[in-house]
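For reference, the structure I am asking about is given below.
Note that this complex is displayed minus one protein chain, with the remaining chains in position.
Presenting chain A:
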Amino acid sequence: MAPAHHSLSFCSQGKFWHTMGFTEHGKQCLLPEEALYLLECGSVQLFYRDLPLSIQEAYETLLSQGTVSLPQYQVFSHLKRLGYIVLRFCPSAVPSQYERQLNLDSYCKSSGKRHHKRKRSSSPWLQGKKAKASGNPPESEGTPEKASDSCGGPSHPASEGSCLSEKSKESDPASGEGESAQVPTDAVQLGKLPSCPQSQAGDYGKAAGDSCSGTHLPRWDFTRIAFPNMASDCPHTFLPQPDERLLPENVAGREADATRWRKLVNQKREKLSRKEREQRERESRYKSSVNADREVRRCSNWQEYKELLKQRSQRRAGRRPSHLWDQPVTPLVKPYQVASAAAVLQQISVLQPSHILDGASRLQEDMEGMKIDFSVYQADAVANFKKNNPGKPYARMCVRRFDEQIPSLRAVKQLTYQSEDVPVVFALVDNGDIAFYSFKEFKLPVDVYH
């Protein structure tokens, strides 16, 4: 048997390899808690120095503070006996919410597959005595590999697609027939025009940023790009020849005069259906379009419009009745501020709703020694379970003794943040008795329905 926290196993049969164990240096190994569980079930026999281990000896040899403690093993075996698939938790393998928003997690797992079989030995969190990963965990190792791939050449569909879209934007001005296309004039200063995939990959994924050595200067210097206003009030109709650097090699750019096109715009009369006409007529009685306001039309950009709004609100404020606003007690709300009774109640509410993850991202790392120990996967997923790509777990376990301190709100927030959108369950072990506790969200009932 190898050092204290591995078990070498030479039988490759057995259905348990489907959900347990890992491969290191070409040999199939089991984690200590997995080996002990299988020994208790009678599925394997453990040998140490050619002698078989009894269960007592296996307990004493495999369970120690450095690897898995007795309460952790008790929770592990309890869940395994119920049929769940229990894996050790690896913090860096959790895709962040941003990555999931971009649908990056499914992409990187499926594309990195061809690397997984050959290249690296998984389960590197065994290297250290602590649960901290000393090497790169498999999933995050896949991400820099993918990024370096896309750095090398745009062979990945996603980055290729975005490259193409980028290139298509550049070629539009080249055609010169831009009816509505925005054309960078020759006053454009391009920052750097580095290889397209590199900066794309550099923006995606937090791990990728380290591996790509390119700088992250924006490609466009927006302070110097002026978009010509070709609307009817500002007759900028002459578009000069676009810059050579923007165009692909075979395409020649030429200047364009948009006067002819402008005359053709807005020729067709808008025909409204009867319903639309009636609706317009009804609305005109009380609604007025923002664009009909002359003062608004005078604003030429957002900044001026916001200034105008501020001035108007101040003017309105100046018309406040003094018997209401100059007293020591002033009204809580202004008439235009609220539209319902619920909004008024919101102003006087004592308890504000708060979510467990509020402010969690800003918390520092120190978690009072608490960490998530296991990820638990549903029992019915055994048929489709893949150790390299386990998917989203059902819950994450944090094993504690019953007589330890109750976790502070700070620790709970940090654990929940670490676990992203998978609920965290606390498994409390009291000398052999296990109980599971978790925090549940609920909304305080509000008396007003709106």
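In this text, a residue touches a chain if its C-beta (ideal position, glycine included) is under 8 Å from a C-beta of that chain, and two chains touch if they have at least 3 such contacts; residues count from 1.
The rule is short, and it goes like this: contacts and distances are computed from a predicted model.
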Protein that the absent chain corresponds to, by UniProt name, given "X-ray repair cross-complementing protein 5", "NADH-ubiquinone oxidoreductase chain 6", "Radial spoke head 6 homolog A" or "tRNA-splicing endonuclease subunit Sen34": "tRNA-splicing endonuclease subunit Sen34"
Absent-chain contact - pick from A:57, A:221, A:293 or A:421: A:57
Option from A:249, A:403 or A:441 whose C-beta touches the chain left out: A:403
Residue ranges of chain A at the interface with the undisplayed chain: 37, 39-42, 45, 49-52, 54-57, 59-61, 63-65, 69-70, 74, 77-78, 81-83, 402-403, 428, 430-433, 435
